[in-house]
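There's a structure below that I have some questions on.
Removed: one protein chain of the complex. Kept in place: all other protein chains.
Presenting chain A:
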Amino acid sequence: MLELENLTFGYGPKTVGSGISLTLPPGETLCLLGPNGGGKTTLFKTMLGLLPPLAGRVLLDGTDLAGLPRRDIAQTIAYVPQAHAAFFPFRVREVVVMGRASRLSAFSSPGPADHAAAERALTMLGIGHLSERVYTEISGGERQLALIARALAGEPRLLVMDEPTASLDFGNQARVLGQVRRLSAHGIAVVLSTHDPGHAFLCADRVALLHGGRLAGLGAPAETVTPETLQLLYGVEVAVVPLPGEGRAVCAPVLA
């Protein structure tokens, strides 16, 4: 459904990465790994059409993103930014219903159907009880879940999540990753970035390695997440250890 065609991306005159080609089928979870400043966020913004590609194209169901109105893009692709402190004390319910913007014309306000969709999204993420709470007063993990609910309220087919586990505690990281896995069970494709390569084993169908602005690898987690590739990506020695009985591995740095 989403296709990157020999993409060069960056801010204004500054090129961050180039030569990116990949195809994302419906319902797939793709995990993007790369070091700090490696261009993960910039690539995401280009995938979402928020930044124009410097060269190449982003195709959504075969149509160039550059020619689509924001509303059409947002109906298919939803963005989950890193949990942030909002500026105004909206209620969680009000924040989540904002995800319906792409389903409404410019002059209309959300109606009962939109509130019902927001309600469904909150229930799906198990945070229905937060509905009346003030967004600025809930915890970081709850905010991240609320932002995922906001994205889901728009009934997208693809979620782009920028480090959804960043600055979350251990339990909340697991909760968010569990939700990511449930999304693909609902047929929703997910592209997410993370700083913990172990997360790739937890939720991803495929892993993309971004190094020096280029794709250094693309494939199943077991093939792409290896001590060698992680050494290349992060410049430190990493042990990738199979977890007995789980069919997956965990990653841990090896200190000299």
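Definition applied: a contact is a pair of C-beta atoms (placed from the backbone, for glycine too) under 8 Å apart; a residue touches a chain by one contact, two chains touch by 3 or more; residues count from 1.
FYI, contacts and distances are computed from a predicted model.
Of the names listed as "Chromate transporter", "Sarcosine oxidase subunit delta", "Iron complex transport system permease protein" or "Peptidoglycan glycosyltransferase MrdB", the one that matches the UniProt record for the absent chain is "Iron complex transport system permease protein".
The hidden chain makes contact, of the residues A:Leu22, A:Met98 or A:Leu232, with A:Met98. The omitted chain makes contact with just one of the residues A:Leu32, A:Leu54, A:Ile73 or A:Val92: A:Ile73. Panel shows chain A; residues 11-14, 45, 48, 50, 69-71, 73-75, 78-79, 81, 86-91, 94, 98-99, 101-102, 104, 106-110, 134, 136-137, 154 of it touch the chain omitted from the view.
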